[in-house]
Structures are given as structure tokens and as C-alpha cells.
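Removed from the display is one protein chain of the complex; every other protein chain stays in position.
Up next, subunit A:
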Amino acid sequence: MIAQRAGTTALRRVAAAPSSVFKLAPLAMQTRTFQTDKLTPAEASALLAQQRLKRPVSPHLEIYDPKQTWFGGSAWQRITGASFSGALYASAVAYLAAPLVGWHLESASLVAAAAALPVAVKGGLKFLVAWPFVFHAINGVRHLAFDLGIGFTRATIIKTGWYFWGASIVGGLYLAFFM
């Protein structure tokens, strides 16, 4: 009995004393091994912002239907409108700068320059100007109808989109070669 008590006392003493031999001593004493960190709200927000950057991004451009992303009416409405207005702005500024730089951009010079081009180039350039014009015009009417709520369902938008693409090409060809 004395030997047993001596054994348990010895164990207790070993468990209580920090020792390099018996490394699991702290666990036998049920000490906490995890600590909570104290973060200020700013640090916590910064950590959240960092973590958000590491989250996986759902696939978007690589899986979406290219017929809708690349041929969508509103995207091309913007592209054609911006190219037309950009050309207008550029030529207007060039017209203002012409006397200072020595160019001739009056209507008579433009007509003469256009007349001197070969027929194929004339037709091609006219189509390049006519198609965006027709597309923007008829698609603009379509978008105004959308703004009134007419035909604003997904199926209708996709189907009529293709009709308007065809109509704009036909209209552009007509304006370029038959006007």
C-alpha cells in the first residue's frame, strides 16, 4: 500500500513538474493549447478582404453562351453608336484643326476624294458605314420598345436579335450598293 501511494505521488509530481523528458505533461494537466487572438475591427476587415480575394471565382465568361455574349444586341448597339459618335467627334475636331494644319476637309474636297476611289473600295467603305448605321437605328427602335416593356422576355430577345442582325446586313448592303 505504501508502495502504491508512493507510485501515485510520484506520478503526480512528474505530471505537475515541467520536464523535458515527459513532453506530454501540459496535456495531462488539461491546459489550453489554442489561443484566441485579439484583432481590432480594422485588422479583422483587412483579413476578411484578403480572404475574399482567395475565394474561388465561379466560371462566367468561359461557360456562358457565346451567341448571347458576343452577339448581344445591346453590346453591339453600344459599339456601333460609340464608333459612329467617335468618328463624328474625330472628324469635327479635324475639321476645326484643318486650317491650322493645312488639311482640306470642306465638303467639296471630301467629295472629290471619294470620287477618286476605286469602285470596290467605295462599295466596301460605304458598307462599313452603312451597316453600323442601320444596325444602330433599328436596334435603337428595338431597345426603345424594350424600355416600354414590349417583347422583353428572354426567348423573344434572343429570337428577334437574330432577325435584326439579318435585317441590318440587308439594309447596309442596300444602302451601300443601291443608294
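Simple rule for what comes next: a contact is a pair of C-beta atoms (placed from the backbone, for glycine too) under 8 Å apart; a residue touches a chain by one contact, two chains touch by 3 or more; residues count from 1.
One rule holds in what follows: contacts and distances are computed from a predicted model.
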Identity of the absent chain, which is to be given by its UniProt protein name, from "GATOR2 complex protein MIOS", "Tetratricopeptide repeat domain 4", "Succinate dehydrogenase [ubiquinone] cytochrome b small subunit" or "Ribosomal protein L19": "Succinate dehydrogenase [ubiquinone] cytochrome b small subunit"
Subunit A residues that touch the omitted chain in the full complex: 24, 27, 33-34, 41, 45, 47-57, 59-62, 78, 81-82, 84-85, 88-89, 92-93, 95-96, 106-107, 110-112, 114-115, 122, 126, 137, 140-141, 144, 147, 179
